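Below is one structure. I have some questions about it.
Note that one protein chain is taken out, while the other chains of the complex remain in position.
When the chains are written out, they are named A and B in that same order, and each has its own residue count from 1.
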Amino acid sequence: MRPLLFLLFFFFFGCAYSVHMTHVSDFSPTYKAQNKGTLVSAHAEQFVVLGFTDNTHYVNQAYEGLLKSCVGGSIQGITSQYLTSLGFFSWTNEIDMQGLCVR
Amino acid sequence: MKHPLYILLAALFFFSGCVSLNSLSLTSIPKNREKQVRIEKEKFIFLGFNFDNDFINTASEDLRRQCPNGKVTGLLTKDENINYFLYIFWKKRITATGFCVPMGDLAKGEKNRRGTASASEEPSEESELQ
Partner (left out) sequence: MKKIVFILLLFLMTNSCAQLYHVQLGEVISHPQFNSQPFDIKVSEVGVSLEDTSRILEATNNKDAAQATEIIGLFQLGPRTGNPVYTKNYAKNLQKMLYERCPSGRITGLMSVRESRKYPVISGEIVKITGYCLVPKGI
């Protein structure tokens, strides 16, 4: 019975996340309504074991992904979210960026 | 023969540091992305002995110097900690990467929005909102 209980616990409580911060950028200078642009987004992540990592390039990857998704346009109201997916002596840092691409 | 190799490996390991991200922010991204600007400010800290954060005071000034007569926008700012050894020796690093949009471009954009030939006026908040 106890091993089954442990297994059930792992199944239901395995995926835990910690949302660190969410930031919304300004809507200036474009100030456009949602139907005047296209919603674009970018995501990047970094798998870390025991905290051993020498860079935070995943942030720059998400940033460049967002830039590439809106070439020749400006991006307003960018929401940036930084969270960590917790795990067994390891975790995954994730960045999500979303904005309105106005051309 | 083996011991110096292990020492070297341990040294390489510790001096590379474990990096973690504290926070980030991103401002709205411009159309003109020709000129990129970047600043990096860091401070080495021993234990918790940090008596001021003046190292970041010149960040805006450095960006302004890289972009004279322009607007720095699309700024991605990162606040990182680099742990060398058990937070006994560690470093605080602030990096900001963005784009410099020349004033000429801003005025051109203003002219397009207004649909007039007057390019001599400074861009104003009024027409951005209307």
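One rule holds in what follows: a residue touches a chain if its C-beta (ideal position, glycine included) is under 8 Å from a C-beta of that chain, and two chains touch if they have at least 3 such contacts.
Everything numeric here is computed off the predicted structure, so don't read it as measured data.
By the touch definition given at the top, subunit B reaches the unshown chain through residues 20, 23, 25, 125-126, 129.
Think of the hidden chain as still there; on subunit A it touches residues 2, 5-6, 9-10, 13-28, 30-34, 36, 39, 48, 76-77, 79, 81, 83-91, 93-94, 96, 98-100.
In the analysis below, only the chains that are shown with their structure count from here on.
The touching residues of subunit B, counted against subunit A in their complex, run 16-21, 23-31, 33, 74, 76, 78, 80, 83, 97, 123, 128-129. Here subunit A touches subunit B in the complex through residues 20-21, 23, 25-31, 51-56, 59-60, 63, 66-67, 70, 72-78, 80, 82, 93, 95, 97, 99, going by the rule given at the top.
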